[in-house]
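Of the protein chains in this complex, one is absent; all others appear in place.
Presenting chain A:
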Amino acid sequence: MNLFQPEPRGAHTPRPTLRSDEPQGEVEKGSMALLEVENLSVTYAPRDAPVTRAVQDVSFRIREGEFVGLLGESGCGKSTLGNGILRLLSPPARISGGRVVLDGVDLTGADEERLRGLRWTNLSTVFQSSMNSLNPVLRIEAQFAETFAAHRVGEEVGARVVELLRMVSLDPGVLRAYPHELSGGMRQRVALALALALRPRLVLLDEPTTGLDVVVQRNILDRLATLRHELGFAVLFISHDLGTVLEMADRVMVMYAGEIVEDRPAPDLVREAQHPYTRGLLGSYADPRSAEVRVSYIPGRPPDLSVEQPGCRFTPRCPYAEDACGQRRPELRPDDGGLVRCLVAQDGRLPRTPAGAGPGLPVFVGFPAAAGLDRSADPPPEQAVGDPVLLVDDVTKRYTTRRGLRTTSVDAVRGVSLALRPGRVTALVGQSGSGKTTIARLVTGVERPTSGQVRFTAADSTTEVRVDRLRGRALRDYRRHVQMIFQDPFSALNPTRTVGYALSRPLVNYHGLRGPAVRERAAELLESVGLAPAGQFLDKLPHQLSGGQRQRVVTARALAPEPEILIADEPVSMLDVSIRAEILELLGKLVRTRRLAMLYITHDLLSARLLADEVLVLNHGDLVEQGPTLEVVGAARDDYTRLLLDSIPNPFSAARRPG
């Protein structure tokens, strides 16, 4: 049987899928909106902190079958808005005004039983972290079964579930599994299948692929696009990742500081964004394959929403701000083809996109371009680059695990060679599990290779150190020369210690500094990573800093022992896209001014393209491609490299769409 025959429960007619060439953006006439959000406001009123107005006066509509993106940096209120629509807010959050109307029913006023009937049959959702969104002690099949049971769907449930799993390209075998037995990508597919189980009319996806590998993300996004065309459900797609949203959505709403600031069909947004914030976000993206790649960033952070602020909330970060912006609050007003909340744009005085900026090069006037990251310049001639400080020579690392009597062994890394040179960045690219981190561990001496050598030569010496043979004291001495910057700036710092303390440790341990000299040197370090004036930061605790600032502190700490090699393991992947370029710029500058050799580990080819001189692509422990960045990224020869490149969401595909 066809699973998705109209249901007995509600006689809604099969819905035609919308095409993106229909007029959109403005309040639709004629066609009835599926979801209407009217002046919705949400506040957090915790007992021990000031009231935060996380969502303010938000209104929009979603039509049947429409795919709408909601874009914005983290902390702008996207999830809060989503949870408000889903009626999932719990204290201290509450809806402080407005309505959410789904298919004519006011969800904000509905009582619990009414709401329960509407849930999932009309409105379903996928959360960001599917690890936590499934019950850890129930098998997958039980979680499907309870969903059907809750809505009294009895017949042919088994066949249905198998069909649902097939739709998300999963084997029925996963039904017997517990959530923790599945990989992140598989869990996210299960979550998607679950969301479609009752054939909802609107699916709300909150960062559904954030944190997944590009290739996995690509599969899920492709499945989603196909299913949505087959089944015709509408989508509200929340993400901070511009590439994904612009590629997937028909229409994009941009949210800043609790408000919608722009709302426009995706192709128009790419071509001619009207709000300065949107332009700033667009500037942080570029196609890594273009001959010339330039990105910009938005300085600063979104404002604190517990403080009333007159005028436009983007003023402190806006390169187009005028005097009036600080006093008059702009309204969300229609312009041609969309809505925008900006005084200058509404007057038609916003500078146009620079001529000649085609897709792939969307840097707008005004935003600070990440200097020193313009890798299009000729690569420095080989002899200008010093001798390698570190050589990894034909290294293999085999891990043997014993399970009962059987032993299995995997080669995490097989026959890899690479060289790190002062003032140069070598990027190691690959999916998770491809062996990137193992190489980092071999370089730091934490692991020893099964075969092959790791050799280190300090800049001021000619003696070679065999890192793969170091032990005890000698190993500790060596570690001083190799410092790490980790992915998660939140867990890399002790939450109970001040920034000054974090920096003082290596200064005391490695340089034997004492007394006021420690603080002085710590202040210098902070200024060298752009945290100035340092006095402001020395006594702060990690939670008082933003993610970007924390990553700078972590970087300063890594610089403290004056290392020769810096290993950065996904240093920007947990940061907002809008500030990544800023951190990459810092790293690039440090490498060049301090003559550091950097091993940059990432699965993100754009950042590798921006920062690295040389790229190594790893696949299941094998080095599949290696060479100067532009050559590898611009003209990949290996299939796997091409797969990685093709998986990157491309917002400009929307611009290329007819429309």
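As a working rule, a contact is a pair of C-beta atoms (placed from the backbone, for glycine too) under 8 Å apart; a residue touches a chain by one contact, two chains touch by 3 or more; residues count from 1.
In this section, contacts and distances are computed from a predicted model.
The protein name that UniProt records for the chain not on display, among "Pyruvate dehydrogenase E1 component alpha subunit", "sulfate adenylyltransferase", "Branched-chain amino acid transport system ATP-binding protein" or "Peptide ABC transporter permease", is "Peptide ABC transporter permease". Only one of A:Leu34, A:Cys76, A:Ile95 or A:Leu134 touches the chain withheld from this view, namely A:Leu134.
Check A:Thr52, A:Thr80 or A:Thr121 against the missing chain and you find that the one touching it is A:Thr121. For chain A, the list of residues touching the undisplayed chain reads 86, 88, 90-91, 112, 116-121, 123-125, 127, 129, 132-138, 146-147, 150-151, 178, 180-181, 194, 401, 403-404.
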